[in-house]
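Excluded from the complex is one protein chain; the other protein chains are retained at their positions.
Moving on, here comes chain A:
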Amino acid sequence: MSRYTITPWRTQHDLLQVRAQLYSPSATITETQRLAISRIMAWKLRGNLPHAVESTALLIDAQLHHSGSTSESTSTSTFSIRAVYSAAFTRFVTGFCDIGRNRERSLEPSSMLAIARQIGMPDEFVALRHEATHEELPSLRRLVKATDEALGWLWQAYWGRLEEVEDVEVAMPEFRREAGELLKAFRRGRRDELRSGLGDKEQDDELKRLGDEVVGQCGDSAARVRAVTEALVDDALILPATREMGSSLDGAYLIWNGLLLELSERIPGFRHALLTKLLAAIGAHTTAVPAHDVRKEALSLWLLHIVLAKDFSRAETGHKPQAEVMKCCCLHPGHWSEYIGKRLLQNEDAALEEDWAELFEASLVSGTISKPPPASSRQ
């Protein structure tokens, strides 16, 4: 339970967007601020809203209330304006101190001042809050100044420390292009190496270096991993440029095996993403006649290679992709699905046959498969 936190915003990007709306220099536009505040109040209803976010919204709301009432006639008394500021400020300070106190879990909770010092909150905030609660409501000038300082402190303590996350839609095409360049250069290099017969050691080093590069670039982002697989499949980097039907892909395997293995081992989920992309590409509609589609044949061969080859199955322990691929073949019947399905079933994996043979046969477009159904079928 402590590994994951639940946030009221769907993606980190949403939070960054709200930050921009609240703190942007053109924040004299009250509409964007109001929108951001409404959004934060909606997040509060979802629960798990950090106190820093809520306090910021309350303080800016107090500011908007103030400017809203001074722009019209002076029908609102200064008391109500000061009261709104005071309430927002008090909640801001009390919230942090209470959190700190709850964290301590000691029999003798520290004073608010001690906790404020621990988290780096200026003493004046605590003093102002104390005054607003127990003595006279502070003057408007003080409250306005304190609110500005509080917003500054919140930026430094929370908003400024947020993890920057790229906007996936904007950044991905660029990343994919870069990944494509990198992989093309790799392919060129490999071809040259293989032709000139460079030693294995240099090849391994090169592989490691590129592997490091890709792993570093991808980081934790599933979107980036997908972009890399797109570059490999959609841009046809793993396919030989000129090819005929029925010719083997050994050349391509030689070039790419090492790198793909390396990436499968180091990035969990890489193989899964690659298989998904291959399946999508094989299932996609094209104008070519299926039986003569050179590209799809090559992709199918690659798919089978990754699923069946021994070194790949060693690389990623965990669930076996055969079942997923079979499922896809059954659900999307077609010339190449049939081809792949048949090859997988022929691989003499008894469990797979038992589970999928009947279903696969039922899904076929062209008729029955040549092998008789297994003797021990399910009841």
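Keep in mind that, in the parts below, a residue touches a chain if its C-beta (ideal position, glycine included) is under 8 Å from a C-beta of that chain, and two chains touch if they have at least 3 such contacts; residues count from 1.
The rule is short, and it goes like this: contacts and distances are computed from a predicted model.
Trainee: When you check the chain that is not on display against UniProt, which of "Aldehyde dehydrogenase", "Ribosome biogenesis protein NOP53", "TAF1A polymerase" or "Polynucleotide 5'-hydroxyl-kinase GRC3" does it turn out to be?
Mentor: Hidden chain, UniProt protein name: "Polynucleotide 5'-hydroxyl-kinase GRC3".
Trainee: From the listed residues A:Ser24, A:Asn48, A:Thr133 or A:Thr286, report the one that touches the chain absent from this view.
Mentor: A:Asn48
Trainee: Of the residues A:His65, A:His272, A:His305 or A:Lys342, I need the one that contacts the missing chain.
Mentor: Hidden-chain contact among the options goes to A:His272.
Trainee: One chain isn't shown here. Among A:Ile99, A:Ala185 or A:Ala284, which residue touches it?
Mentor: A:Ile99
Trainee: List the residues of chain A that touch the chain left out of this view.
Mentor: Counting only chain A, the missing chain is touched by 1-12, 35, 38-39, 41-43, 45-52, 54, 95-96, 98-100, 102-109, 114-115, 117-119, 157-158, 161, 218, 220-223, 225, 267-270, 272.
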